[in-house]
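Below: the structure, in structure tokens.
Only one protein chain is missing from this complex, and each of the others stays in its spot.
== subunit A ==
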Amino acid sequence: MTASPSATPLLEARALSFHRQDEPVFGPLDFRLEAGELTLIEGDNGSGKTTLMRILTGLLRPEEGELLWRGQPLSWDRCSGEVLFLGHQLGLKTELSPRENLAFAIGLYGQHNLARINEALTLVGLTGYEDEAVRKLSAGQKKRVALARLLLIPASLWLLDEPYANLDRTGIELVNRLLEAHIAQGGAALVTSHGAVQFHGGEPQRIRLHA
């Protein structure tokens, strides 16, 4: 089930740095991310965690340094479909129901062969809210709808920007469970957080950003 070990990592950053109007945001950073590995990006507010995430998705271009995706320079068309991004903006339409939102995501990204929307919504604890408009849900429930995407859509790399924000204790456990299952299947994940993360599948790699 696990990906075969290879010399080229899934994602590699070499001397990556970013400036905004000549103000350094972060960097230079070096890290490697292999399949089956979890990496935590830690840092205070304003230390550039979200900026780094947007660079890793390919939405933002880094000013200096190199980003390699499977040994090739990263660009949005090369890694699209293998990367799943969960940002601060959840990408949910508030006028649509969780079920409609997920059906749309599947229509764009594809679907695990065995995954079903109903089961995913049950797993993230949204039974009974499947057809409620997302705008009527609480912030934590909205987050759970977005998390259901992780169950449905196939991707080898998860980029999760503050996945624990707005979640209660069971929600935090849910994220940890999802991450463990993803890593166990040979997937990789990068997670930003400024809080403590309980991860049971071994000690994750940590990248520390300084403001």
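Side notes on the structure shown:
Note that in this section a contact is a pair of C-beta atoms (placed from the backbone, for glycine too) under 8 Å apart; a residue touches a chain by one contact, two chains touch by 3 or more; residues count from 1.
In this text, contacts and distances are computed from a predicted model.
Per its UniProt record, the hidden chain corresponds to "Heme exporter protein B" from the list "ATP-binding cassette domain-containing protein", "Phosphate transport system permease protein", "Methionine synthase" or "Heme exporter protein B". Which of A:40, A:60 or A:123 touches the hidden chain is settled by the complete complex: it is A:60.
Here one chain is not drawn; of A:125, A:186 or A:204, the residue touching it is A:186.
Residues touching the missing chain, restricted to subunit A, are 1-3, 35, 57-61, 76, 80-81, 83, 85, 87-96, 100, 103-114, 154-156, 185-187 (touch as defined at the top).
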